[in-house]
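Every protein chain except one is present and positioned as in the full complex.
A, B and C are the chain letters, set down in written order, and residue numbers restart from 1 in every chain.
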């Protein structure tokens, strides 16, 4: 474990792990035997999985809500240091989430250097930084009610650009290498917005941000079909995102949030298109049944998550040069956010591990021969493999918990937080 | 005009109307001539339209928002009396919204009698009363985080039932004749909720509310496919709503909100089914492009709104006994809510008027002969008719404004409110 | 193996199985060990799985197509005896499909007694019989272009009723116990059909069919949101299906085809509602990404299929009295239909087996405590379990193939059919 400070007592983790070790060892051995039969070296897979990480969004450790209500949980983080601590717990137990993705201004603090040192002490780094021009902050000169980067008013656009530049500056202090730009700009009525002009204004603003990017940074454009705007959005789909990224230049790429698409859309196909076009920035992982539900990754459609990773592993296997950023982006309305984030990271890891098990030589042959049945069997064979013992080993080897949620519950972390952090009142809605 | 007090100076209305009168008169005459050619007496249609009203939801006069942000407008109502005043303005100018639908506890006040008198003075009555068990109120004993009427905990269910009984009691003081029950109960994860038991608990609770209904009241059950729960909801569609209403008894009926359905669903067909089953309670009108967007009624899909009214007018024409309640239910995020509500009421009225123009004898014949082309032409002929002058006349005759939005703008009402009502801070989100 | 005649040489099966036996035995032993740790007796699960069967639709063994084209496969069945043989092969190898579901008039034959004897010889029985009033047959007096059971013309309705009675008569000869009624009735234009009258006519016709049902038969009503009618359908959703089934009587129940719903709809929730209402007839299993795609069961959304079985197993576990019929209903456009049906039956069996592994006591407790995380973990723990060795054992024990698709390919059955059965020309479309 690289961190020097422990948020959870390592002795507790060890004690919990001791109970589960025999079963894990037996299961791991049998999995190894099974994979060997298929010509797969479990140790090689384990090494790949151990090297994989997904970022935690700082806002994810607070309880989410809907426009109807927010029902606060116990011991919610009060500020970015509390959030960081919760992320540290997630990483200490799960070992799959070595970075945190901040959101400005929600995570504003007075001493970025202290924040970075604290993170390092807890074994955490910083992933992409997220700007926020979809809500107004107190004292803000211009409102984003009618848009930000694409607003009709030049001063409002300038303010939104300025905020993004400030985010880059903060990110540089923290070691981030990317800026994620998602805007709520759009319209609620036919005619409200001139589609082409709004897109042009967005591009003008985005160009100014792009120009300010440090040399080794990326600008990740996030599209969304709707919400908060409900008739049209400025970057509504991957087509518009791609058009914008292409216009801006090579450092601009397209971020895929799994919940931001129209119903029925084949997301893994979009991933393949963006890889081919050299424009895949990375992911906001979550799951959805109806829209941008922000449910836990893989909780409703685990096979879809696997199919996304199948594209990623295939491209890597074929030597395509790309480097996607992975982040969770979920709204935890009815669970302890720490439990959800640990579980979701494991689910993402599971999909990655399963995708590594696909027999790509056989798959290539089946695809070439149009043997759809064999091809789909090969994917299913990988997906149906229970890689649980492999994921357990990766965690245990790195000092994490074999059963991270059970160990978390045993740690009493939430109770400790509840005692230290006063409750945040929930919204009563009023918005229906 | 039946109200004795004027919120907007009638002289202003008259002056504005004077400017538009000649065009209206000419257009009305020509429309009358056109309709006469089709065998329709414009005066008879006008009488029908004049008798039609749609309720204003009290919460609709405040600016809405999303889980990302709320951008307050100027002069927002501070309490139920302010809301009532805004509703009074809407009714004075538009003459199509004679009733208000309250939401408890948002509209709680100390003196219901005073509220009722004030309403009467402004020419307003009270439509269905809405309970709220989808958000927690300060000091509430049990949280609705995991449900209300269907909660696993009996005390929580009892509290939710009690709240509904209190709503009925308030409604009785105001002259309401219906209770609308919409719950946010459901789940966000497969397995979280036992579907059958949750439904049974809902029914148990609902039975207690039903038992407390005054003899001439209705209980209107509102279904919704998702949000705030994003994996399952307890009353997810008209099928479940119907099952519940049938179990409860004749006073329980199904309310149709136009935005609460799965994508692509044929809502006018559901309306027809509920009419046939004797279970149509009424409507929450709004429009949607992606989900429960709560856009202004008919702003995106005006023909769909017409097709809903076509079912209603057809059933009335055939002597089916039913009495649907009409209410707007919209979220006004980017417009002045008063303007949106006036406009939406006119849009609903327009759809009703157009549906009255359908040649039902010819339609029956075309349907019987499977002459799809003629049948659909007959609907389109009604829909394409510009009934604007007819709606203008209905308003003008009742003391309203020929162009109600223009007159509203001319009245300075919003500026007056802005001066009197201090701004309400908008949410900054924190929920993504 | 109960059949006395072998379509595939048992020696081949035995030889193929011999190769896979060691791995299966090892995997089965380890699975047994894993399940024992969870307190599950693998032998008990095996017995339950061995007793489970899903019917093969006779039309499924032919190559499907779309309105654009049909690309015939090799050795397609020429008549019902060929279809039966293909079903026999599926059952001999897979041991999960002991019955066949016929479609009249596609499966009409001259000697039903011979057909039944042949089926018995091949170890097959007959499941529900399907009527067809969605296409016209040569020489038919009245066309179904504008509907069948709900047609405006009484003679057409009578003809459709008559056809259903004929289907019942055939079914009685074959030992069927159910009639599945799916109609294409609906409309393509607003106004084309009078919604309420069409539904009434449907009910009138259905009543006549219902009246002719033998005492131990069921009438299974199948709903569908669209296609072939594209504006409205007469039985569009489970609500209408339920309304009809309830009107008809206790022998009428609602059949759920997984591809017949609006986008995003929670099908497992509908299953739970129908179980609670005592109206679940059974299933047409398939998978879909966009609509009624008729893809192979579980090929796109395996977790959804599991969640459906979770409802079924839960209801059985709780002693709910119900007896759903299980049938595959897929269109095999790009695969050998026999391979698809074997694979799909295994997938259905897999979902059933996994659902049997859910710790229902722990799930009840988690649901009662609103511990969503634990509840959903319990489902995932069952779903992630690789039950492949258990399914292999069930097949092997019953004389089937451990790897049924590989054994099928080794058998040369398709090549034999190709030699014996001349190619059927594919459609060239003309319908775009």
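Just so we're on the same page, a contact is a pair of C-beta atoms (placed from the backbone, for glycine too) under 8 Å apart; a residue touches a chain by one contact, two chains touch by 3 or more.
Small disclaimer: the values here were computed from a predicted structure and weren't measured.
Asks: In the complete assembly, which of A:118, A:232, A:301 or A:351 touches the absent chain?
Replies: Reading the full complex, the residue touching the unseen chain is A:232.
Asks: For the chain left off this view, which of C:333, C:351, C:388 or C:411 is in contact with it?
Replies: Touches the omitted chain: C:333.
Asks: Pick out which of A:48, A:273 or A:421 touches the chain that's been left out of the picture.
Replies: A:273
Asks: Could I get the residues of chain A that touch the absent chain, sorted low to high?
Replies: 145-146, 152, 187-197, 199-200, 225-226, 231-232, 236-240, 242-243, 261-266, 268-270, 272-273, 275-277, 303, 307, 310-311, 314-315, 363-364, 366-370, 372-373, 375-376, 378-379
Asks: Touching the absent chain: which residues on chain B qualify?
Replies: Touching the missing chain: residues 23, 26-27, 30, 33-34, 37, 263-264, 266, 289-290, 296, 299-304, 334-336, 339-340, 343, 350, 370, 372-373, 376-377, 380, 383-386, 388, 405.
Asks: If the missing chain were put back, which residues of chain C would it touch?
Replies: With respect to the unshown chain, the touching residues of chain C are 57, 59, 62, 64-71, 103, 106, 132, 134-138, 143-146, 184, 187-190, 192, 225-228, 230-231, 263, 288-291, 293-296, 299-300, 329, 331, 333-335, 425-432.
What we mean here is this: only the chains that are shown with their structure count from here on.
Asks: If you take the mean of the Cα atoms for each chain, which one ends up farthest from chain C?
Replies: Relative to chain C, the chain with the farthest C-alpha centre is B.
Asks: Given a C-alpha superposition of chain B onto chain C, how large is the rotation in degrees, taken in steps of 5?
Replies: Rounded to 5 degrees, the superposing rotation is 180 degrees.
Asks: What is the distance, in whole Å, between the centres of chain A and chain C, each centre taken as the mean of its C-alpha atoms?
Replies: Comparing mean C-alpha positions, chain C is 39 Å from chain A.
Asks: What residues in chain B touch two or more of the other chains?
Replies: Chain B, residues with two or more chain partners: 145-146, 187-190, 192, 225-226, 231, 263.
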